[in-house]
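Every protein chain except one is present and positioned as in the full complex.
Moving on, here comes subunit A:
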Amino acid sequence: MADRISALPDALISHILSFLPTSVAITTTVLSKRWNSLWCLCPTLSFDDSHYLPDAHDRNYSRFVQSVHIAILSRHCHQTIQSFRLKCRSLLCDSTNVSVWINVVVQRGVQHLDLSFVKMFTLPSSVLTCKTLVVLKLNRFIIKNFSSVDFPMLKIMHLRDLTFLEHRHFVELLSAAPNLEDLEAVDLIFFCRAVQPRFKTLPKLDRAMIAKIDVSLVVLSNAKFLRVDWVMNK
């Protein structure tokens, strides 16, 4: 037994690493020659800049930015990045870098995208046509001017604190996800309501949590678990 364990297969080790923040997974490069390249097989990337915040100087922050760059680029270009989680609480975070990272992981077939910021960025339109997405969690983004949206595989969509230029954009987002099972929509702002959008039913919806926005009940008609915190008059 001891022998079998000391030789845990690469796939099992990278599976364990996939549950760790990327900065911790990278510490395993020092364990041994075999382990040195193992973390690169790990299909998930997870970053949180709060580790760098206590003395949030520019230099410290640029190290965080650099580490995300290196982690993404050190993966082989044909390797799928299954999951990308990025939490930035610093105001030093800039939109150019964020867009580049998001575009790269979208190209690498990301299935699970979880983005949370303090600053408000415009969501890169590549996310909206990312057909591989199964889980999409967005916190603080502006969503505007997109030409198409397609989420054929999407099952979980959690939207928080988003600003939509037009109400119809939100409706289009929902309509593009026919397989959605779990919807959270909290604190969404719609600048313009000029076009009266038509909501479609979400046939597979199981769980929905709606707060402080107006959504047609048509969308929610299939939900088995529904929580509505506050609905505007319509």
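Keep in mind that, in the parts below, a contact is a pair of C-beta atoms (placed from the backbone, for glycine too) under 8 Å apart; a residue touches a chain by one contact, two chains touch by 3 or more; residues count from 1.
FYI, contacts and distances are computed from a predicted model.
Chemist: Given that one chain of this complex has been left out, which of "Exosome complex component MTR3", "SKP1-like protein", "E3 ubiquitin ligase complex SCF subunit" or "DNA-directed RNA polymerase subunit beta" is its protein name according to UniProt?
Modeler: "SKP1-like protein"
Chemist: Among A:36, A:50, A:145 or A:221, which residue is in touch with the absent chain?
Modeler: A:36
Chemist: Go through subunit A and note every residue touching the omitted chain.
Modeler: Interface with the chain not displayed, on the subunit A side: 1-2, 4-6, 8-9, 11-12, 15-21, 23-24, 26-33, 35-36, 51, 63-64, 67.
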